[in-house]
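The complex is shown incomplete by one protein chain, all other protein chains being positioned as in the whole.
Here is chain A:
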Amino acid sequence: MHLTKQLELFPDHRVTQMLFKDVKNAAELRQSAVKGQISGALINPKMLVNPFQVLVATNKSVHLQKTGKMKTRSLYSEIIFSLSPTNNISEAFKKFGISDGDDSVMVVLVHSRDESQLLSDIAAKVDGLQIPVEDVSLLSDLAKIKKLYKVTPQEEKCGTLLDAVVCRMATKDVM
């Protein structure tokens, strides 16, 4: 169900993504994340096109953490911020973090080895149904994504929506 990937640039870091739908305790989850009781990033899956998008954001965040150049306070908030095409932190949380009324959530964890304990701990906290991470594309709100990332129809002709989104995430700090 979950997807774990080692970061080539940081071989001692692994990223695990877990996707849940029919979530009933989004408000509670968000609260614990804000308090720092959940060691993971809670992302609104409607704004995701593909798990690769999360990998790009996580790789960038780990890199910024290592170089001491993070814009936000923690690695997990940095992942949410890295997903956003703008440099506005509160807007990034609003759009890419989960909101109280949400019924689906993508949980992103960064860990060193295979930590199945960590995964089951998180899964126990979410009151929802875990589904394969690849199914995130079924949840995406394409119209909203295109609007937020300002993807033009002509750009979609020369590449996929994922290409356009990833490009904007990777280059936003110099735009």
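Here is the rule we use: contacts are C-beta pairs under 8 Å (C-beta built on N, C-alpha and C of every residue); 3 or more make two chains touch, one makes a residue touch a chain; residues count from 1.
Throughout what follows, contacts and distances are computed from a predicted model.
Which protein name, taken from UniProt, belongs to the chain you can't see among "non-specific serine/threonine protein kinase", "Ribonuclease H2 subunit C", "Hyccin" or "Cullin family profile domain-containing protein"?
"non-specific serine/threonine protein kinase"
Can you tell me which of A:His111, A:Lys125 or A:Arg168 touches the chain that was removed from the display?
Of the candidates A:His111, A:Lys125 or A:Arg168, A:Arg168 is in touch with the missing chain.
Among A:Leu9, A:Ala27 or A:Leu138, which one is in touch with the chain left out?
In the full complex, the listed residue that touches the missing chain is A:Leu9.
Could you tell me which of A:Ser90, A:Gln117 or A:Gln154 touches the chain that is not displayed?
Residue touching the chain left out of view: A:Gln154.
Can you name the residues of chain A that touch the chain not displayed here?
5, 7-10, 52, 55-56, 59-60, 63, 66-68, 152, 154-155, 157-159, 163-164, 166-168, 170-171, 173-175
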